[in-house]
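Note that one protein chain is taken out, while the other chains of the complex remain in position.
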Amino acid sequence: MSTETKTTQHTHPDPVARTTRRWTRSGGRPRPTGNFELFSWYFFRISGILLLFFALIHLLIMHLLNNVDVIDYNFIVQRWASPLWRTFDIMLLVLALTHGLNGARVLIYDYVHSRGWRTFAVTTLYVVGILFIVLGAQVILTFQPQIQSVAK
Amino acid sequence: MYHKFDAVVVGAGGAGLMAALQLVGKANIACITKLYPSRSHTGAAQGGICAALGNTEEDHWEWHMFDTVKGGDYLTDQDAAEVLARDAIERIIEMEHMGLPFNRTPEGKIDQRRFGGHTRNYGEGPVRRACYAADRTGHMILQTLYQQGIKENVTFFNEYHVMDLLINNGRCVGVTALEIKTGELHTFHAKAVIFATGGFGRAWRVTSNAHACTGDGMAVAYRAGIPLMDMEMYQFHPTGLYRIGILLSEAARGEGGILRNVNGERFCERYAPTLKDLAPRDMVSRFIYQEIKEGRGAGPNKDYVYLHVDHLGKEVIDAKLPDITDFARTYLHVEPYKEGVPIQPTAHYAMGGIPTNIDGEVILDEKATVLPGCYAAGETACVSVHGANRLGTNSLVDLVVFGKRAGLKAAEYCQQNDWESLPANHEARSKELLGFVNAGASDGKRTEIAGDIRKDLQNSMQDNVSIVRNETGLTAQMGKLQELRERYGRLRLQDTGTKFNTERMEALELGCLLECAEAATKGALERKESRGAQFRDDFEKRDDVNFLAHTLAYRAENGGVKELRYKPVVITRFEPKERKY
Partner (left out) sequence: MATQVTVKILRYDPEKDKKAHFETYTVEADPLDRILDVLNSIKWYQDGSLTYRRSCAHGVCGSDAMRINGRNRLACKVLVRDVGGDAGKKIQIEPMLGFRILRDLVVDMDPFFEKYKSIKPYLINYEDAPASSERYQSAEDREIFDETTKCILCGACSGSCPPYWAGPDFVGPAAIVNAHRFIFDSRDQGAAERLSILGEGEGVFRCRTVYNCTDACPRNIPVTKAIEQIRRAMLYNR
């Protein structure tokens, strides 16, 4: 009885089962991504809250308390004389970029379904993102004030 | 297309799923449904499922059995009622273990509440026997059983409409079914077939039943030569939403809701001093009928009464009756917190159906000759455990108790018996039927519209075969049905497509409704007495001398009822008495 059971079941597959294969395009369930998605989601929330403060302070200082015409080389020199402001700007840079990158990554996962294109898009995104972080960080960290009087 | 399964279950509601689960691991099985399993009408059951668990007060299965027998006006087969009341307890526990989320008592047990006709100590007063999951008990049972089906990898054929029952050499050997999506005819060759296809409430205008409840299984069996039993016993539920018939559960009254007429009088008190609003359904429906007839109905046409739950308070309503109050708001724009809900009796449940014994085996005559390999359970079957009137919640009990028994018996049958071949031309009858319906799309002489025939059927059944019946109405209805059958022969079809042709499906369903209606009307005409749901104003008394028996209706080869036979009622513990509440 039981052998008969098996063979008939295979020759008459569940009509529903046929469509299973259709929706999981990559064949079977997507591979587990560990805790990456969870941390990515959590990071989104945390970085979002932090960015709110960082961006507001940034906005306040650069656009409201100081008019654009007072923001010049000297202004930056004075500001970055303090390690506190350098840290602030590094944080702002890294958080804003990673938050934005994460958002873009999620969009890619939503709308780019082919495995090849997805890998390409995400790789490009990461390369560009890391490049900007490195460039920005280099400026902030290695900036040395020049003697201003010479220029005048 | 040809399929071969040890067992085929037709219908994926409570009974079908329960039966299918019994076959898992013992037989290779398929479950055919014309919907998706989770769409079955079991899901519409609201109030509860009774079992003498005794979780909140003393209760015994004997009391449950007695209530079932008395509720059925002694037409109930008492061996079946005993099985129902005993097995109910195990089935509830079993479903709880499957994960059914029952409401709980403070100590964490399954909570129980009152329900119509369920009493303590053989009729002394209402008892808390109905286990419930808010007012969506049926939904939770359906979901839970479907979930188990998924877990056990049951093979479902969704959206397949059953066409024919195949019999060869005196044995049931399978069914044919139409795949709605493709229009293809499939043959399911099987050792055992279990019918669990539900009722035929769509034969009436005001009904609580789904559009899908068109008696397909009953009609298919009837056409294959199996009699239909007690079809005249059709229950009208007292509290359907006015005009559209959507069910408002008896749980509303179980929780303390009351019925009032236009004068604000609690009229049930007058008719049933002990149980009042919780008297059995056939009686409460007649009380309402009487109130309306005597001019105490409300509304411009004085044709409804009110169900009041406003005095129960917002908390009770929200916690225990959320869905049905939502129905009142959605469909009538009535706020149950503050006012009475307009209700009228609604066609609800077929006590009758395909006759079976207590193991779900389909029987062919008054001597209970079994048709080997053929089983039925649930509303489509008539064990007969509900007799002339079903008690509230016993439908759900019936599904799981007799669904399980039919499944177990079928599993045993599959293991003990070899294959029987299909009859010659096994698709002939299905193809003939399909050919007839399809021809409606090309034959210019076919001018009858299914919508008109259906409307005429529903209106005439509502007028002649509802709460109160008599010779004149029933005779007229037999004539009407004859006329409708002829008109059905000239049925027009507009949809010529093969894929997802639901017009064709509805035409097939209408054919099934006509078969069921005819058996019901004929049974009612010949039963010259009043018993349970069958109330004749020309024969107001119960007649145990002539009619303490089940009606068996046999179909004539080319339509219509050929003959009626009567099968004696099984009486074990309780002698028939007058029914008072």
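The chains carry the letters A and B, assigned in the order they are written, with residues numbered from 1 in each.
Note that in this section a residue touches a chain if its C-beta (ideal position, glycine included) is under 8 Å from a C-beta of that chain, and two chains touch if they have at least 3 such contacts.
No experiment lies behind these values; they were computed from the predicted model shown.
S.K.: Please work out which displayed chains the absent chain touches and list them by label.
M.R.: A, B
S.K.: Who touches the missing chain here, B:I93, B:L185, B:A224 or B:A476?
M.R.: Residue touching the absent chain, from the options given: B:I93.
S.K.: Decide which residue listed in B:S38, B:N168 or B:N417 touches the omitted chain of the complex.
M.R.: Only one listed residue reaches the unshown chain, and that is B:S38.
S.K.: Touching the hidden chain in the complete assembly: which of A:W41, A:F75, A:F120 or A:F143 does that?
M.R.: A:W41
S.K.: Write down which of B:R86, B:K181 or B:K431 is the residue touching the left-out chain.
M.R.: B:K181
S.K.: Of B:A450, B:A533, B:L548 or B:V561, which sits in contact with the chain we cannot see?
M.R.: Among B:A450, B:A533, B:L548 or B:V561, only B:A450 touches the chain that is not shown.
S.K.: Mind listing the subunit B residues that contact the chain we can't see here?
M.R.: Answer for subunit B: residues 35-36, 38-41, 43-44, 92-93, 96-99, 101-111, 133-134, 136, 139-140, 143, 147-148, 150-151, 158, 181, 210-212, 243-244, 246, 323, 327, 330-333, 449-451, 454, 493-503 touch the chain left out.
S.K.: In the full complex, which bits of subunit A touch the chain not displayed? Write them out.
M.R.: 15-16, 19-20, 22-26, 29-33, 35, 37-38, 40-42, 106, 109-111, 113
Following the convention adopted for this analysis, only the chains that are shown with their structure count from here on.
S.K.: How many angstrom lie between the centres of subunit A and subunit B, each centre taken as the mean Cα position?
M.R.: About 58 Å, centre to centre.
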